[in-house]
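Structure below; questions to follow.
Right after this comes chain A.
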Amino acid sequence: MDMILDILTIPLVQAVIKILVFVLGFVMAVGTVLTLMERKWMSAVQDRIGPNRANIGKFTGHGALHIAADGVKSLLKEDTVPAGADRFLYLIAPLFSYFPAILVWAVIPFAGPIGSVTFQITDINTGLVFIFAVTSLGVYGAVLGGYASNNKYALLGAIRTSSQMLSYEVFLGLSLIGIFMVYGTVQVSKIVELQNTYWFDGLIPKWGIFTQPLAFFLFFTGMLAEAKRQPFDQPEGESEIIAGYYLEYSGARFSAYMLAEYVSIVAVSAITVTLFFGGYQIPWLFPDGFHLLGYSLALPPVVVALLQAGSFITKTLIFCWLIIIIRWTLPRFRFDQTMDLGWKKMLPLSMANLVVTALVLLLTA
Partner candidate 1 sequence: MTAPAETPPITARVEEKFPGAVTASHQQFGDETITVAKDQYLAVMTLLRNDPTLKFNLMVDLSAVDFLGQSPRFQVVVHLKSLSLGHRLRVKVGVGEDGPEACTLPTISKLWVAADWYERECFDMYGIRFQGHPNLKRLLLYESFVGHPLRKDYDIHLQQPRVELRPVRERYDYQNRNLTDPSETERRPL
Partner candidate 2 sequence: MIAEQYLPVLILIGVALVVGGQFIVMGIALGPTDKSAVKKAPFEAGHLSQGTGFRRYSVRFYMVAMIFLIFDVEVIFFYPWAVKFRELGWMGFWELMTFMVILVLGLVYAWRKGALEWE
């Protein structure tokens, strides 16, 4: 028993366990389920029922088995490689889509620490910069895939992806600077902790959304674009360039792209929640329990951690849902309008946000 506990105290072992639980147990699972949920949710928006027929005996699970069907089928589908394609790049391109979606989870805390045990895979002290760096890796998946396909539509998709990502990366970084300034740190765990401080005698939490409302909109928009979700899904451009960069991909590799897309939705939601919606924080819940206006309710640390994890997961799922509903509400931008929005509207706005934040902070300091 002691030995097990000893092993558990090794940070690396802890990290592996966390990876297994958080990434494989939560992120991949949610990403997979989202593929179905998107179909169900969009059906609800469109007054339909959505997939519900796949069954084993009488069990259908309201369509849950369609995930299994899709997965098995895609593996058995022919794996096409177009003539003239760059075979190696074409082969490995889908891998790159997973980097941002999965690496991001390294620094995202699921709950507050209990003693020395943290619920964060690793607390890199340059956490935000790490997020920033990793999200920009996602472009490779699309660009390499589109470029290697030897297909003109795919090429268009690839170029669009790269331009769009480049354009949105800039103000994404700028909009985060406001957060740095407000919380004075780039370490993600600290930012989340600091979001549990309050204005007006512990009444209103200093969540990112309240301290940096404009930055939230900028960041969320940028993140939607990074995840290539509507209204920024020009790289896929269903009705113009058919399927964009993954046009030539079939079977398993196509599902790899699709799954990566959903996993990155989860990642985007998690980042947004972490930075702007208090991460795992529940308002007025402190490590020792609730405190509000003098009233308090003491809770054991494990319960607090569980509540926090629950809050984080709930918030993340709400954002996943929101992103999907947005997709089925809005039309998509034209490609040049996406670029215009990025360079000509979002970038100046994020600069202005920076200046205003600096001014406000200095004047109130």
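The set was built so that all candidates are chains of the complex that A comes from, given by their letters.
One rule holds for everything that comes next: a contact is a pair of C-beta atoms (placed from the backbone, for glycine too) under 8 Å apart; a residue touches a chain by one contact, two chains touch by 3 or more; residues count from 1.
Only a predicted model underlies this, so the values are computations on that prediction, with no experimental measurement involved.
Undergrad: With chain A shown on its own, which candidate in 1 or 2 touches it within the complex?
TA: Result: candidate 2 touches chain A.
Undergrad: Can you check the complex and tell me which residues of chain A touch candidate 2?
TA: For this pair, the touching residues of chain A are 11-12, 15-16, 18-19, 23-24, 28, 74-84, 86, 91-92, 94-99, 101-103, 105-106, 121-125, 129-130, 147, 149-155, 159, 162-163, 166-167, 169-170, 173-174, 177, 180-181, 184-186, 242, 247-248, 251-253, 255-256, 259-260, 335-336, 339-340, 343-344, 347-348, 351, 354-355, 358-359, 361-362, 365.
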